[in-house]
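Everything on this sheet refers to the single structure shown next.
Subset of chains shown; positions unchanged.
Chains: A and B, in written order; residue numbering restarts at 1 for each.
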Amino acid sequence: MAENQDRGSTRQLSEKPIVRWAGKDILGIQELSVAEIQFILDTTGSFKEVSTREIKKVPTLRGKTVINLFFEPSTRTKTSFEIAAKRLSADTINISTSSSSVVKGETLIDTAKNLEAMKPDCIVIRHSASGAPHLLARLMDVPVINAGDGAHEHPTQALLDLFTVREKAGRLAGLKVAIVGDILHSRVARSNIHGFTKMGAEVHLAGPPTMKPAAVERLGVHWHTSLAEVIPEADVIMMLRIQLERQEGGFFPTLREYSRLFGLNVDILKPAKPGVLIMHPGPINRGVEISPEVADGPFSVILDQVTNGVAVRMALLYLLVGGEKEADRSSL
Amino acid sequence: MAENQDRGSTRQLSEKPIVRWAGKDILGIQELSVAEIQFILDTTGSFKEVSTREIKKVPTLRGKTVINLFFEPSTRTKTSFEIAAKRLSADTINISTSSSSVVKGETLIDTAKNLEAMKPDCIVIRHSASGAPHLLARLMDVPVINAGDGAHEHPTQALLDLFTVREKAGRLAGLKVAIVGDILHSRVARSNIHGFTKMGAEVHLAGPPTMKPAAVERLGVHWHTSLAEVIPEADVIMMLRIQLERQEGGFFPTLREYSRLFGLNVDILKPAKPGVLIMHPGPINRGVEISPEVADGPFSVILDQVTNGVAVRMALLYLLVGGEKEADRSSL
């Protein structure tokens, strides 16, 4: 197992274990096997190349319809999915809460069933309620991709994070990954805890005690109450966005105080390893959880994450809608 | 005439009377002839098949531009038109009130004339004012499709309803069609009264007296004050969405009272014919005008209506934008 997990992205395609993609949906990292994650990351590599071409488009999903059903505002995730679908030649339909008949009181299930009746090939959903995508996936034949559900999971974010680390560090297994900030409310943290742990990395969490999930150690991770404590050993430092409205909720006293204790800056980063990777799912609060010098600095891979987000979403749309269902799984 | 109206959808295409499509716009069912309606329904059959293909796309409207100009919020109708246009390979432009320069006080006519100057090939308009699409159609050379104007007409809804009934029942003429609820404020009811009556069906309306249009019997329909009264004879029962805000307007005392008198449920449906078709234009208020057991039950064709909505809109876009203008009309 460790051998499989430890492969760099430079290995030959022919050497990789091939899986037949069997899943209908992408709902969370928790539901994915190590082999499935590896297969997604390998597939992502092929699609990343497309966006570097002069003509950034392949005909893979021509005549397919992808619906982006977003019940929460979003720029980067929605745009990333839309660009991914279009680069595969799919038609895209964007539906946002404000313009939706949800204002008329229709239930989520009825909205989804109605969209399904128009014969789309994939529904990408973001919803503030944890489990909303799972509910839809159970009730519908069409593939569903979770683009973020409440504080539960954000699997495509974790997959792009895993891809970015594997691309930069050459491996995932054995790495020490620090995730810092509001762990309690973060679907990004939750998905990445599952993802990095599954792939053999060691996950270290740091944040204020008010933002520590109950019994988080049961997930096989380590808890730290100070940012400084996780810096020296970390191969990866992933900063989480602090939701400014949490201050009113009493989760931390002031932004200045939060920033002093859990903000990443050049000073606190001094004992870090030479090749440490600085990550952030965005949008960043400059000067709060991360200083501009670090966000724009040499160790930051924040914009690589964004670039890889398009590639990982192309790979997922391809796997769920376009094929590989017939591939050989015997070598697994 | 009765012979023509009584054809089932299984007849050979070659046996059908062919019309040369002459109309520029689709503004209402009231303006359409029986032959035109039949021609649209027959054309819809061909396009329904496209959405069942692996590659759900035909090049018919490549290089054409369809503008969806929506002054009222809508998910299903706007999405249905957008998917229809894209499956014909047209380019689509969505304009909604909120993002439109209508906020700057421009008149409807100026908005439309400006859009026309960008050389689109069709404008689909939904507006809260009855007659708005007719005004535009008079002033513009570009084809206009009414996607709902005030309480006046919603012709594409009626066409998809007619298509669904003809598909399921094999015919339209001679059927007894019950339309139940807020007839007074419903453009869906108005278009369907015209449509089913023209096609030789017998239309029965039921609803609270406050929701009865004045002199509705002049349209050749029958009025009933009780839902139970129309159930036993009906081949089709079409429930209308109750607008919750009508309660404040004093049109009915409470939702519970409305539901008790005019809500469709398993009990009241007991004396219905074996093959009765239950329809609803959506979005449904579960437990108000229709119970979940009936909406999701074996007689419901609600989701078939949605599927057929895409097909009928493809047919209309094809007829208005793409062609058939040269077809032979001599056999009529």
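Please note the rule applied: a contact is a pair of C-beta atoms (placed from the backbone, for glycine too) under 8 Å apart; a residue touches a chain by one contact, two chains touch by 3 or more.
From a predicted model like this one, the values you see are computed outputs, not experimental measurements.
> How many copies of the one sequence build the whole complex, if 2 are shown?
Counting every copy in the complex, the total comes to 3.
Rule of thumb we're sticking to: only the chains that are shown with their structure count from here on.
> Provide the C-alpha centroid distance between subunit A and subunit B, rounded to the nearest whole angstrom.
Roughly 41 Å, centre to centre.
> How about subunit B: which of its residues touch subunit A in the complex?
By the definition above, subunit B touches subunit A via 51-57, 73-76, 78-80, 82-83, 86-87, 96, 98, 244, 282-286, 303-304, 306-307, 309-310.
> What residues on subunit A touch subunit B, complex-wise?
My answer: residues 62-65, 67, 91, 93, 95, 98-107, 110-111, 113-121.
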